[in-house]
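Accompanying notes for the structure given below.
Presenting chain A:
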Amino acid sequence: MDIVIAVIKIILALVWFLVLTLYLTWLERKESAVIQDRIGANRANIWKFRFLGLFQPFADAIKMIFKEDFVPAFANKFLHTLAPFLSFFFVAITICAVPFGDTLRLGGRTISLQVLDLNAGLLFILAMLSLGIYGIILSGWASRNRFTLLGGIRGAAQLISYEVALGLSLIGIIMVFPSLSLQSIVRFQGENILGFIPKWGVLLQPLGFVVFFFAALAETKRVPFDMPEGESEIIGFFTEYGGLKWGLFMMTDFMEIIIVSALLTTLFFGGWQVPWLAADGFHWPWGGGRALPHGVVVLLQLLAFNIKIVFFCWLQILIRWTYPRFRYDQVMDLGWKVLIPLSLLNIVGTGIVMGFLK
Partner candidate 1 sequence: MPKIFIDDRAVEVAEGLTLLQAAESVGIPIPHFCYHPAFPPEGSCRMCLVEIEGLPKLELACSTVVKEGLRVRTMSPKVVEARKSVLEFLLAEHPLDCPICDKAGECKLQDYFEEYGLFKSQFKEAKEKREKKFKLGRNLILDRERCILCTRCVRFLNEITKTEDAGILNRGIHSEVGIFESEFIDNNYSGNLAQICPVGAITDTDFRFKTRVWFLESRESICPLCSRGCNIIMDSHAGYPRTLPTRRVYRVRARQNLDVNFHWICDYGRYGYAYLDEGREDRLVWKKGDRETRLSWDKAAQILSEKIRSLVHLRKNSRIGIVLHTNLTNEELFLADRVFRKGLGVEKLFLADPPPGKGDEFLLTADRTANRRGLQEVGLPVQAPDLKALSGLDLLLIFGHYLAAGTSPSDLKNALEKVETKALFASHKSGLDGLVDFVIPVPVIAEKNGSLTNIDGRVQPFVAGLSFAGDGIAEWRALLDLARELKVEHKYFSRLASPEAIYRALRKEIPFFK
Partner candidate 2 sequence: MIKALGYFLEIIKGGLITVRHFVTNMWFHTLKVLGLKAKRRGAVTIQYPEEKKELAARHRSLHRLLRREDGKPRCVSCLLCVTVCPSECISVEAAEDPDSEIQKVPAKFIIDLSRCCFCGFCVEACPEDAIRMDTGKIEVAEYRRADLIYDLDKLLK
């Protein structure tokens, strides 16, 4: 029975992940269009029924699937094929550590709304995101094209640089919420400061949040940090890819956005926590409360989690369509000379404050 539940959880999580990814492409198109006074993709239809272009992702997917799977004659066939799957896999697997909600009591069972409650879930996600570099380097190298190789190297250098800031910025969070399990970190954030302010990570670690946010943006390899691919000018690591494999790279990109949003939500914005909502209902800070049935509480938590994630996805897309690309030296300067000192400062500051509060 446990296995069945686990399988169902895996399937649900993956479906959620992939559908959100698909519609993130729609969101990106529509949001950029609205920002730029355009309309955006709205022609894909089924029997003339367009519905705001919501079928566009499926049209794209069908097109990419049926495109010729072209591998350049000079490429290393095996590694060339392996690279996109590697990228995709390492991002897709991170979803299993993300807590979608608290526990669900169903027929006498207590089911955790998380695929796998790893006690080092945070490290797991960071590790998997780092492994994604292999996809980039492999694709750049296996294409046997100088420009893709350069793109791959740029990507690797950028990701490794920001990996440091990313990890260091999270140390403060781990100091505040003494756990590496994402579910426990979220639970810690259910408490209130002074009885009425939700104890969310962003309030305890504002500097950590800023550093993490920028480092995470750089991790997604999108504008303004799109050194590795450079959609408009620079040739990037997946230049020699087309069709489904190219689609996998794009999906990886969008999945990274979701994972970054999930991490931001989980670590800094209370994950599935709704302010003042406990397992039995709302407890207003001014006294009193409202009891809610268990199912409604779980639904509210899931809803809150999803709303937060979509907001951060929206924010990242907004940033992508607002700012121009950094120069490569600026990217490196920002990573090594700004974010890493700031994250170290954050650790020291957090330590001092915690020492005083003890």
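Keep in mind that, in the parts below, a contact is a pair of C-beta atoms (placed from the backbone, for glycine too) under 8 Å apart; a residue touches a chain by one contact, two chains touch by 3 or more; residues count from 1.
Keep in mind how these were chosen: all candidates are chains of the complex that A comes from, given by their letters.
Keep in mind it's a predicted model, so treat the numbers as computed, not measured.
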Direct contact with chain A in this complex, candidates 1 or 2: 2
Candidate 2 partner contacts - residues on chain A that touch it in the complex: 31, 33-39, 318-319, 321-323
